[in-house]
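A selection of the complex's chains, in situ.
Chain IDs A and B follow the sequence of writing; residue 1 opens each chain.
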Amino acid sequence: MSDSGQFATLWKQMAVGLGLEVDWIPGDWHHGVDPEAVSARLADDRAHAIKAVCVVHNETSTGIVSRIPELRQAIDQAGHPALFMVDSISSLGSIDYRHDEWSVDVTIGASQKGLMLPPGLSFNAISDKARAAHRQASIPRSFWDWTAMLAANEQGLFPYTPSTNLLYGLQEALAMLREEGLSNVFARHQRHAEATREAVRAWGLEMVAASPDDYSASVTAVVLPKGHDADDFRRLVLDRFDLSLGVGLGRLAGRVVRIGHLGDLNDLSLLGTLAGVEMGLTLARIPHNGHGVEAAMRALVAPVG
Amino acid sequence: MSDSGQFATLWKQMAVGLGLEVDWIPGDWHHGVDPEAVSARLADDRAHAIKAVCVVHNETSTGIVSRIPELRQAIDQAGHPALFMVDSISSLGSIDYRHDEWSVDVTIGASQKGLMLPPGLSFNAISDKARAAHRQASIPRSFWDWTAMLAANEQGLFPYTPSTNLLYGLQEALAMLREEGLSNVFARHQRHAEATREAVRAWGLEMVAASPDDYSASVTAVVLPKGHDADDFRRLVLDRFDLSLGVGLGRLAGRVVRIGHLGDLNDLSLLGTLAGVEMGLTLARIPHNGHGVEAAMRALVAPVG
């Protein structure tokens, strides 16, 4: 596992809580998971003690994506049999992701981000290799045990009370995504993300993501100038404009606000959001260059391609 | 009746259709109803043939309000017994209006504007003088006859199938207005209207309303430069931004778009709306000076009072 952000950190804590031993590759939270570091670690593991490489695709805490195909290559180059597990919770339905094509063994998704539903559903996509590993695993488990779910699912059932209302919602969410077309959905998120970054650049503020290759299409984390408390700023924006910005998480607490731009969002809602941030910066007397909304508008009316 | 806009015109047509004779004071659709013209006309009517003065408080077609208290004074100065009837449909719950204090005889309201409900409910506030006139009126009538409604209402009933679902909605709408406080609601509309006008001024476009005294707080009608079709512009903005601007009505058809800012609206939704207009102007290559959203933002963060 790699220290790529708060959700990677929470995943590590989960693993530790379940009695697993974690090999934790350090990270600065400004970059995606480094394929070379993963490859090197695996190459060192001659005994194949490492059972799985776990990566968060889109780190909601930092606005950074890790490049899954390159990580897949890194594992393959090391010739290591570890399973490849990916948390796609905040990218599923917002950023291109290919479980089969990228040979991921376990992909974890959820209902409450790009699928535009309340929280309550989670999904596991599982390779044959992962199912084989599951059959041999000895860790104690019950609710999260695939055995009962796989058996019940074959008959269209669940091993416990299903969240039927959310399944109806999922049906509608998938219909909406198909109606727009997945490639259009992904392009829309990229376009909104770029407009958001144009606003941030105009304001003269810094993003958490250090490299354009790692920019997330579903969330942008913005660093406030030193001496300005991000939570005070968030509170002002919420009180004044009914706009809820994401809190800085973990080591970014108090220094960062996060602008979400995923799910059922259009140009004007995005611009309303950016206007709320820009007016908030003014009201909070946080030094900035203004003109972010105008920069975003220019990006949105620019010809595509 | 005065030719203050499309809804005044439709009201005239209704009266004519019902067999009434209308004394129609001309107007240019750029000003509210002129108290002096009303007073003069009434003074000329020594025989008291005029039964009622009918005024649209807020003309949705032009974004112009008529000043009801001054019109009341005009009627009183003429010493004329005509009833005073006001259409408050698009001002009720958005712009200050006082049936009793302003001695209006019949006020007409509806559910689908400032009360934030679907269409389907209409309201009449009636003075004793209007009830007396109603008892003596000889015009044929049935559904619109107050007699049955007043009798049934006294027992909490309706003379025909009531729209119960809308009455529940009304209960909630009134609770929302009371929770915010009517004076706050009116101030919010004034603030949003002024921010909208600041945007229009920044763009360098003209408003239909010629005088600041007549500005509507719930809708702003904007004249497009000559040679630019307002309906083409509206279609572009709808297609590209899912934003529905009001059509130019009657003699303003094709030349005007209307920006609504009433009901359950907040700063960021207004700014998203104005951003849609500004980007639409750019995409439609309509000459304008830009910077309207920034002007509106400045207005919205300015200290009140």
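Here, contacts are C-beta pairs under 8 Å (C-beta built on N, C-alpha and C of every residue); 3 or more make two chains touch, one makes a residue touch a chain.
Here the structure is a predicted model, which is why all the values come from computation and not from measurement.
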| item | value |
| --- | --- |
| With 2 chains placed, the number the full structure-file assembly comprises | 4 |
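Here is the rule we use: only the chains that are shown with their structure count from here on.
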| item | value |
| --- | --- |
| Copy-to-copy rotation for subunit A and subunit B - C-alpha atoms, rounded to a multiple of 5° | 180 |
| Distance from subunit B to subunit A - Cα centre to Cα centre, in angstrom | 47 |
| Complex interface listing, subunit A residues touching subunit B | 240-243, 266-269, 271-273, 275-276, 278-279, 282-283, 290-291, 293-294, 297, 300-301 |
